[in-house]
Structures are given as structure tokens and as C-alpha cells.
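Every protein chain except one is present and positioned as in the full complex.
== chain A ==
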Amino acid sequence: MTENKAGWPLYEVFVRPRRGLNHVHVGSLHAADDRMALLNARDLYTRRNEGVSLWVVRSDAICASTPDEQDPFFAPSGDKVYRHPTFYDIPEDVPHI
């Protein structure tokens, strides 16, 4: 459901809180076009200096995995404990590792 009765599509809003950080999803809004989506996002999500940069993207342009956390989609990483540094036993007296 991305078109409401007024016909304004739904946008997702991402804010970069300050330099050096990633853009983070903060919510959504309706707007007639990209420009209006940016302006509305500024007024709605950054009224108190919450951001230095904004992304807006139409919700129907987002491709998502299924929401289930036990989804087989994420299974490939489930059994690869050797990807984590703690998998390896190193003697305590070996420095800097």
C-alpha cells in the first residue's frame, strides 16, 4: 500500500545524525514528489538539529528480505562460527592479537 487516497506516494526517510555516521531509517511520510518528500522530511524529522543529511526513497522502490528472523535466507551465516575472532584460542601471553 504505497498510494493513499490523495495519491501521494509513501517515502522512507533516512537521516545522517552527524558527519562520520551512517544514514539511519527514522520513519516514513507521504509526498507528491521527491522534492516535497525532502522538504517534508526536514520539517518532520529534523526540527531539532537531528541531522546533517537526508535521504528519501519511495517505499515501493525498496526490496526487502522476509521479516522472519528464522528465515532460511539468513541460514548461510548461522553455522560459520569460524568467522568470529573469538572462535580461535590464542594463548594469553601472546601480545597484540
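Here is the rule we use: a contact is a pair of C-beta atoms (placed from the backbone, for glycine too) under 8 Å apart; a residue touches a chain by one contact, two chains touch by 3 or more; residues count from 1.
Here, contacts and distances are computed from a predicted model.
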Undisplayed chain, where the name is taken from the UniProt record, one of "Proline dehydrogenase", "3-oxoacyl-[acyl-carrier-protein] reductase", "NADH-quinone oxidoreductase subunit N" or "Ring-1,2-phenylacetyl-CoA epoxidase subunit PaaA": "Ring-1,2-phenylacetyl-CoA epoxidase subunit PaaA"
Option touching the unshown chain, where A:L10, A:L38 or A:V57 are the choices: A:L10
Absent-chain contact - pick from A:L21, A:L44 or A:A61: A:L44
Footprint left on chain A by the chain that the document does not show: 1, 4-8, 10, 27-30, 32-33, 36, 43-44, 47-48, 64, 66-68
